[in-house]
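Excluded from the complex is one protein chain; the other protein chains are retained at their positions.
Just so it is clear, A, B and C label the chains in written order, and each chain counts residues from 1 on its own.
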């Protein structure tokens, strides 16, 4: 394996498919979004993307089997606009690998007849109660559709890092239009709440219907963990203050 | 995109064009210089340079559109010696990428009939009131012209890092002459004052006429920021001294 | 040498050979295992693997001779199931190099008629008295044979890093089955005890008979070194405590 390649398992006949991509990144927003879609839509796996630019280890599965890190393509038949979903274990580990994987994905998308790609990721921001979704696109009409579906325009000058961004940058070489949706997230923990916001926009945009409350359990679990981490942090601060006071007493005695 | 390449938008007919290059680097001297020239001369974009050795993110524009990091070529019709201007978002991120991008630029320059390239950059030096410009060149006659235009000879043994340097090093393989002009700069902030010094030399050298006072506003803004940063620093030092004194008092009490 | 390659010294005729691989890694378990097999079975060297992805130095031998870092293939004639043994000086130093070396090993194995590869490594774990051996495999029947021979199923989700893992991940592209055996080890010192556990499983699995007590001397030496290191550490802790007490006395005087 000298280069990134896609291994097709079956060749489904797809009508005007739209590709939705979400690899691991900030808050795992992209990966959680695609994983939820795959489960809710019962999408079917039809190909893998392998790359020598992924990390150099394999993963042991539940039954002692082993597999390379990879990306996976799924399809979902939906009247006259089918969906292709893509997620994976990792981003490429080198700059050149990042460009190569995005290139290979665009090649494959083109071969599948894809005219529109939506990439999903996280956007680092201390979100209010409900994470917002910011959008950028390769054409204005596409962006407007995302805004109508509830997204806001991504702040000018901000970078979109990794595959979610590069696919947009490289897409015009393949004659494919692309839209990027980024959910606000603090980024350091898996963030299903942000993924839910993205899914709401995606649903409005693409006109399918997934069970969004299905994410609520995961969100509750995530919030419990955050609360627990916050308590640990608060206790740490309190103890540090206590120690400080003890120290200060000593100093007081001295003077 | 496996390799760096130039995408031409139009093919202007250029007469004995001179290429002036300035990518981001110390004090952004190269980039500010080219940007000012492009604006003042109303030069027209005619090509992009893309590379898988640029950082792996895209940039969001004001209207939510997205683009790859890239370099851009501009041309300006000027009697019988036209100008090609080149600047961009970033330098290559790997050693081999640095060599590849300089190579590709020289290929493209040759294809455009370029016989002379001027590269612009910054030179780390605590400048007096007016930043000096140091020069190095692939032939003596070229260097002399730069000296006549107000530059000084670059100190022997000093390195010229990145594209501004490599283009000179690689140029003789393409039969192109090249000159490098480096403006003195502290380097850690955008330095339009240094760019102005470079532009004065460049003007004398190439015989065009740009509105240099046009940079003065940017310079004033830059100096205000430096002053503000210095005040913050001074206050920080003062506070540190105050704290020190308080500490010392305690120690005095002890002994 | 632009790429990893295998240099064959002789071309032995091998019957249904099984390849057993063990490069340096955690606790050197893989390397010690293969080295012991080579010695005990008096296996014969028949090829080298060279790679520009190994570290860029050479090693001086006892007689002032010099050699590149490399891997070495050995064979052992054993009725109708011969063995090929592989070990070496180092793992590849880059991600892409890791994939390339595993690829080249699989190519070579295929050329030798290999249908089964066993890779050996270490698994970071504070082992009880006797290190366990965990296993993962490309098919269930193979895994079951390892379990019967005394191994346990590798925990789900755990990564297998380096060549020992990648060979399993890449093997199905070559139509070769593969099994990975990892001996528990603390990992920071050569661990012949862990290698012995692996050898016991390997022996049961492949049905050969090596002198395992032959490793006991090496184990004893290793344990002596651990004991010595522990004593040094204990003394260090004691001294630190003494110093602490002295410090505390001073503080006591103060208040």
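Basically, a contact is a pair of C-beta atoms (placed from the backbone, for glycine too) under 8 Å apart; a residue touches a chain by one contact, two chains touch by 3 or more.
Note that the structure is a prediction, hence the values are computed from the model and not measured.
Contacts of the undisplayed chain with the visible chains, over the whole complex, involve B, C. Of the listed residues B:23, B:68, B:180 or B:206, the one in contact with the hidden chain in the full complex is B:180. Across B:51, B:65, B:138 or B:194, the residue that sits in touch with the chain not pictured is B:138. Interface note: of B:16, B:158, B:211 or B:227, the residue touching the hidden chain in the full complex is B:158. Residues of chain C in contact with the chain left out of this view: 1-2, 52-69, 93-94, 97, 250, 253-254. Seen from chain B, the chain kept out of the figure touches residues 92, 95-96, 98-100, 103, 135-140, 143, 153-162, 165-166, 168-170, 173, 180, 251, 254-255.
Criterion: only the chains that are shown with their structure count from here on.
The minimum number of touch steps separating chain B from chain C is 2. Superposition angle, chain A onto chain C, using Cα atoms only: 90 degrees, a multiple of 5 between 0 and 180.
Note on chain placement: the centre of chain B and the centre of chain C lie 52 Å apart, centres being C-alpha means. The geometric centre of chain A is 36 Å away from that of chain B, both derived from CA atoms. For chain A, the set of residues touching two or more other chains reads 254.
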